[in-house]
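Removed: one protein chain of the complex. Kept in place: all other protein chains.
So that you can tell them apart, the chains are marked A, B and C in the order they are listed, and the count of residues begins at 1 in each.
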Amino acid sequence: MSSDATTTAATVPTGPEEATEHPVTPGYAENKAAHLRRLARIEGQVRGIARMVEDDTYCIDVLTQVSAVTRALQAVSLGLLDEHIAHCVVDAARESDEAAAEKVAEVQAAIARLVRS
Amino acid sequence: MSSDATTTAATVPTGPEEATEHPVTPGYAENKAAHLRRLARIEGQVRGIARMVEDDTYCIDVLTQVSAVTRALQAVSLGLLDEHIAHCVVDAARESDEAAAEKVAEVQAAIARLVRS
Amino acid sequence: MSSDATTTAATVPTGPEEATEHPVTPGYAENKAAHLRRLARIEGQVRGIARMVEDDTYCIDVLTQVSAVTRALQAVSLGLLDEHIAHCVVDAARESDEAAAEKVAEVQAAIARLVRS
Partner (left out) sequence: MSSDATTTAATVPTGPEEATEHPVTPGYAENKAAHLRRLARIEGQVRGIARMVEDDTYCIDVLTQVSAVTRALQAVSLGLLDEHIAHCVVDAARESDEAAAEKVAEVQAAIARLVRS
């Protein structure tokens, strides 16, 4: 369902939360295909959990699957973070003190969200 | 090998991992619709993350979304666990010491998986 | 600062947060000695981390130790929770619906705090 306005939203893509102004290729560009495969698999797993609930599967078995998907999402996060530090943070460090300070603050906030999520 | 009784096991087979023998309504039966809505929303969010990666969205913005989905999945887990304890564990406690011990061990393993995921 | 007021702190310091009225033996009574040994070890590990910082140990090595202590604390939590469910929740389930509901709500809040900590 969800008639989904996003497909028609040709112009203003926006990011969620804050649409930071960032140019060009993200740090994960090289592994984009791998990330997309992982996310497609996770999407399928979430659909599988819904099917388990639909079928009245035993709670503990559903929980086991939810934990597996949570771990898979964390692996995605750790991968993105790794590439972000290796590319964006390293590049910023070489650019200037200000650029470095900005990227460090930003990545730190992302790590804190990840640790607490 | 393994003459495998599961294949003969009547009709609707298996959950994932271990197909525990569990009757009838799971602990989350009352809130089934709410769980399904949450899971449908999470599935959409995962698809949204894939779209962000496809569009080369800035790493940190992708990470923010992944953390949001991870938290949403944890909320699903906590909800399922709550209902499981309130129904299945409480019922087992009233049934017998053996039933209680079995359910307690099982829920404890699920909590450990959740905490570590 | 911190001239260590605790030693002078007159009387019985109470428990932290909320001193809930609960009678008798806690669920962990049987394994009390084991919990105390674990906590003594954790206390020593925290002191060891302070010594590492004092000695200007490399950040990553300090972080490794902090993660080890965090995991050790989680193991304590999981152990306490296990015994709490096996004893207090099971007993409450056998006592009455009201007692069960109260204990279930309480343990659920504790699990949520644990998952999010």
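To be clear about the criterion, a residue touches a chain if its C-beta (ideal position, glycine included) is under 8 Å from a C-beta of that chain, and two chains touch if they have at least 3 such contacts.
As the structure is a prediction and not an experimental result, all values here were calculated from the model.
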* Considering the complete complex, which visible chains touch the unshown chain? -> A, C
* Sites on chain C contacted by the missing partner chain, in the whole complex -> 2, 6, 13, 15-20, 22, 25-29, 32, 35-36, 39-40, 42-43, 46-71, 73-74, 76-77, 80-81, 83-84, 88, 106-107, 110, 113-114, 117
* Structure fact -> Touching the unshown chain, chain A contributes residues 74, 77-78, 81-82, 85-86, 89-90, 93-94, 100-101, 104, 107-108, 111-112, 114-116
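What we mean here is this: only the chains that are shown with their structure count from here on.
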* Could you tell me which shape the graph of touching chains takes: line, ring, star, complete or other? => line
* Asked: When the C-alpha atoms of chain B and chain C are each averaged to a single point, how far apart are the two points in Å?
  -> 26
* Asked: Taking each chain's centre as its mean C-alpha position, how far apart are chain A and chain B in Å?
  -> 21
* **Centre-to-centre distance between chain C and chain A (centres being mean Cα positions), rounded to whole Å** => 33
* Would you please write down the residue numbers of chain B that are in contact with two or more other chains? => 74, 77, 81, 107, 114
